[in-house]
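Heads up, one of the protein chains got dropped from this complex, but the rest are sitting where they should.
As written, the chains take the letters A and B, and residue 1 is the first residue of each chain.
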Amino acid sequence: MLRVRLHGRGGQGIKTASQILGSAAFLAGHQAQDFPLYGAERRGAPIVAFARIDDAPILERGPIAIPDLLLIGDDTLLEDPQVAPACGADEWTTIFINTEQEALKLKDRLSLPGLPVVCSLGPLTRKHLGDPRILSVSLAAAGGRLSGRVSLDHLNEAIDIELGALGLDRQTLKKNQDLAAEVFAALSPAVFEERQEKPLVAGQLKVLEQQEVAQAAPLITATGNMQERKTGNWRVQHPVIDYGECNNCLICYARCPEGVIAADAEGKPVIDYDHCKGCLICAQECPRHAIRTLWERESHEQR
Amino acid sequence: MNNGKRRMLTGNKAAAWGARRAGIEYVPAFPITPQTEIVETLAQWFADGSLKGRFTNMDSEHSMFMAAGAAAATGVRVFTASSSQGILYGLESLYTVTGWRVPFVMVNVSRALATPITLEPDHNDVMSTRDCGLVQLHAETCQEVLDFVLMGYKIAEHSQVSLPVLVNMDGFVLSFSREPVLIPDEKEARQFLPSFEPAQPVFNATAPLARASAVFGGGTYMYFRIQQDLAARHAETVFNETAKEFGERFGRFYEPVERFQTDDADLVFVMSNSFATKGKAAVQKLRRQGIKAGLLKISLFRPFPAEAVASALMGREKVAVIDQNLSPGVGGITYPEIVTALYGRPGAPKKILSVIGGLGGKDIRENEFMTVVDKLNDPEEKGPVYLYDEKDWAQFQALAKIARAEKGGP
Partner (left out) sequence: MTLHSGEHKKIHDLHPEEAIAPGSALCAGCGGLEGIRLALKELGENVLIANAAGCFTLLSVFPFTPFKGSWLYTTMAAPVPAAQGVRDALDIRREAGRLAEEDDFQVMVVAGDGSSADMGLAPTSAAIHRHLDFLYFCYDNEAYGNTGFQLSGASPYGSATQTAPATAGHPAGAELGKKDLFEIWKAQNPPYIATVSPREPIDLSNKFARARGMKGARLFLCLSPCPTGWGFDPKETHTIAKLAVDTGIFPLKEYIDGQVVHTRVPKKRVPVENYLERQKRFRHLFEPTRQDEVIARIQQGVDSYWAHYE
């Protein structure tokens, strides 16, 4: 069985990528299964989806802890401990990363179990679709090619089915298929060895004692601790205040739904990047256009 | 002890007196037959100053149970009551507030469920709350209704339970029947049940808290659910402690199950609620006919007292579980619970028969207990047995003819 796990962000088409992959495998005559993991995640938040491909009936359900093929669509997730996209990958796992960074450097820096396959899907996606962020087709094409289980024809047919269902017109479908063809051509199938079956081993169960009701009921007596959750990793783009232009009108502060812009002692607005989700309302609303926006990667490089 | 006064009370009035003696402070209410007399009585007492606090007329049972839970979570002693369709309408709220682990007492006056709609009793309404985490006490007499309400608060508010308690009585048969009931002296009642001391934090501005926030990940959810199960299970111990203290103070002793001439019985009827009285009468008659019958009455239905049930039934030859409820496609709802309690035990009865009777207010006639004995002795009878006979069928046919406008109807 080939177990595929896809990582990306809400809005990038990660779920659709898993469905294109699942459909393509199905069309190729394999047994297939695909599904997203829904949680509280929203647009911009890290999300994960899965696909399983086999020739025998698939007797597995639910999330994949140890993937055979790992497709990481967004390299800003790599060092996020909350996401840990490489978690569970071992020496049998083929890791694909959509990045401009070098494979060897990534392997060393992130202690990956093997050399990842790297490819920057952004420029190809931008060329065909005009927006570098949409990964539904490019990531599915990368996964399909690496899997060695589907042909370009199957992939194209799957794109017709899945994106057609979303209401895309013929012309846009064709652009997506051109993109798929280019990604397909840029990669070659990886080698997957069937994993050795491990015997089932019984674990120890925890026998719960009854606890005081204050602990046993869903009760939070801490206040305001939501801020321990950092939502800064939702950001795709990054607002930067140009203090040379800023006149401390605090419109940005008033308009920020997250309340993550506060005035400092001198009355200057300061952005809390740990929590800023990158909606960019502040940049849009600033009457003096004193807030610039950077792609998150550019801001990483500047830091 | 027993400084109270004895009065002729309906089951509904007994419930209201139980609540009054418990020193309740809050009643969110909604009327439904055959429960309405309870909230009418309490409304009168709040209006005339006999009770202090608030009586709030709610807009539905769904709203009512939510208000009950929210008030309990804010630190007052709450009572409410419902029945039948009202229980179903409020079921979402019941699941919600049991999960909050807040104590209050509610009375359910059992009435059959639609469809077809009827006002008369059976137990499908209370069985619908079976899995929602309420502690359940099922009453046979008007006195038990009052006593169980008082005991109910003690159990609900116990720090190791902290769950709502439901006291069940049969509509009409108990709710509107008057019989002598001893109303405990107020001072004695309050000594038994002092003021509400919440076992967990309640809403206060100086100590804010978030209650019942969403969870993600089954592990967190499962932790809270297991804790709910442990607390509900522990309620049996607390019931026994409470019953002991209650008995010593008031002279009326209760157990999770009542064994009525079971110890030497060859065959045992398992019953609950008011018809257990009829079952006991039948046992006495059968014994005079030379049949060694007995009756096991389930008083504590949740948590289910499996050990007590098993120890009462082990060594008995035949058991008939008489359910006044029906799970279509299964039969009686308590039947599998009794069977499970006995599974694999030495001396488990050779035959356990499921009997369905008394649905929608249908009587269980005394001869039918002999019919059940026959069925128990019939090796071919596997059950479920419906207590429905030729006379019932003839009566229905007469009605059906009218419904179809056929000639020859009565």
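Operating definition for what follows: a residue touches a chain if its C-beta (ideal position, glycine included) is under 8 Å from a C-beta of that chain, and two chains touch if they have at least 3 such contacts.
No experiment lies behind these values; they were computed from the predicted model shown.
K.L.:
Please identify which residue in A:Leu110, A:Ile251 or A:Val270 touches the non-displayed chain.
P.N.:
In the complete complex, the chain left out is touched by residue A:Ile251.
K.L.:
Thinking of the whole complex, not just what is shown, which of B:Ala68, B:Leu163 or B:Ala231 touches the missing chain?
P.N.:
Only one of B:Ala68, B:Leu163 or B:Ala231 touches the chain omitted from view, namely B:Ala68.
K.L.:
With the full complex in mind, choose from B:Thr56, B:Thr118 or B:Ser159 the residue touching the hidden chain.
P.N.:
B:Thr56
K.L.:
On chain A, where is the contact patch with the chain that was removed from view?
P.N.:
39-45, 218, 220, 222-231, 234, 249-251, 253-260, 262-263, 272, 275, 277-281, 283-285
K.L.:
Which chain B residues touch the hidden chain?
P.N.:
So the residues of chain B touching the missing chain come out as 25-26, 28, 52-54, 56-60, 62-64, 66-76, 78, 92-93, 96, 203-206, 208-216, 220.
To be clear about the criterion, only the chains that are shown with their structure count from here on.
K.L.:
Taking the complex as given, what residues does chain A use to touch chain B?
P.N.:
Answer in residue numbers: 39-40, 208-221, 223.
K.L.:
Touching chain A in the complex: which residues of chain B?
P.N.:
99-101, 159-160, 162, 199-201, 207-216, 223-224, 226-228, 230-231, 234
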